[in-house]
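Here the complex is missing one protein chain, while the rest keep their positions.
Moving on, here comes chain A:
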Amino acid sequence: MIELRDVTKTFPSGPSGPSSASKGSGRDGKKRAEGGFTAVDGVSLTIDRGSVFGIVGHSGAGKSTLLRLVNYLEEPTSGSVLVDGQDLGALSERRRRAVRRSIGMVFQQFNLFRSRTVLGNVAYPLKLAGLGRAEARERAEEVLRFVGLEEYARRYPEQLSGGQRQRVGIARALATSPGVLLCDEATSALDPQTTQEVLALLKRVGGELGVTIVLITHEMEVVRGICDKVAVMEAGKVVETGGVYDVFARPRHPTTEAFVRSALQDLPEAATWDRLRARHGGRLVTVPVTENGAAGTRELSRLLREHAVDFTVAHAGVAEVQDRPLGSVTLELRGADEDIDAVLLHLASRTTVGAR
């Protein structure tokens, strides 16, 4: 289990630092703390063992800094970081290095050693852990088999595709069988198809190996794909956190709402509404589609039949979030005005509908 307690990281301001007057003056409404720049601001989080925890936020929100605090690559200015109940701040740097060996890290730009082969890259952390040549090699080959790259062991990183490189990065991070894997935008440098492959691999890492995964991304799609829980960051603060389905179904913070909408693409945008109205003469109504479909669409079907109202699908977006459906459908209703009103009235009492 990982626990962050009121963690703050303030970088000292330097003449070329991002907090200098030229750059840092309130971009994205971020604060410039007196004498420094606060990249992570009073964050408290609990990440359960074996879960996949996503952290989303726009560029500069402080996601990478937060992740680097978890394995103490960055020392917090205040607050404490606990890994399996151990306060990293109370440890010597030497002991911290030992803790880092039980926390793997994966990077956006892979950060593979170019001077080493694929096998050499994966064997490196094992040698750090004190394994002998033969043992390290054997274990490295085993991990490479897990990520499906055993045939590439003798190659050098530059002879691999981006997706393969990231799989090597993941294999290297998993070599010492860590309990935790930290992923900093692990898929952001990859195309959509390769992203899915890497996400599938990470899913296996969580599922088959039981590794706790903390995953940073600016794509809600990634969160939707593999996370159990999510925290949304803005300007150094965690503005919302919760189970992925709940956050998707009921986003509370505007930033979260924007992230969710971009992932689901279910609600028509303003321009789309104009086109929909031009195309459809009848009344337009948006009905949410959730895991308990009875409240929304099933109810609707009965109401439409009872009141003899016709419908056409004008717009829709439904995705699976944590294996459960989520999204909305916008319908054009046709029939007598009073019948449509009756349908909407009934519907509104059971679920939230948006009519225009």
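As a working rule, contacts are C-beta pairs under 8 Å (C-beta built on N, C-alpha and C of every residue); 3 or more make two chains touch, one makes a residue touch a chain; residues count from 1.
Following the convention adopted for this analysis, contacts and distances are computed from a predicted model.
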Omitted chain (choose from "D-methionine transport system permease protein", "NADH-quinone oxidoreductase subunit NuoE", "Protocatechuate 4,5-dioxygenase alpha subunit" or "Sarcosine oxidase subunit beta") - UniProt protein name: "D-methionine transport system permease protein"
Absent-chain contact - pick from A:Gly54, A:Pro76 or A:Pro125: A:Pro125
Touch criterion as defined above, residue of A:Ser59, A:Ser92 or A:Ser115 at the omitted chain: A:Ser115
Options A:Met105, A:Leu160, A:Val309 or A:Leu347, residue touching the unrepresented chain: A:Met105
Where the unshown chain meets chain A, residue by residue: 71, 73, 94, 97-101, 103-105, 107, 109, 111-116, 124-125, 128-129, 156, 172, 176, 182
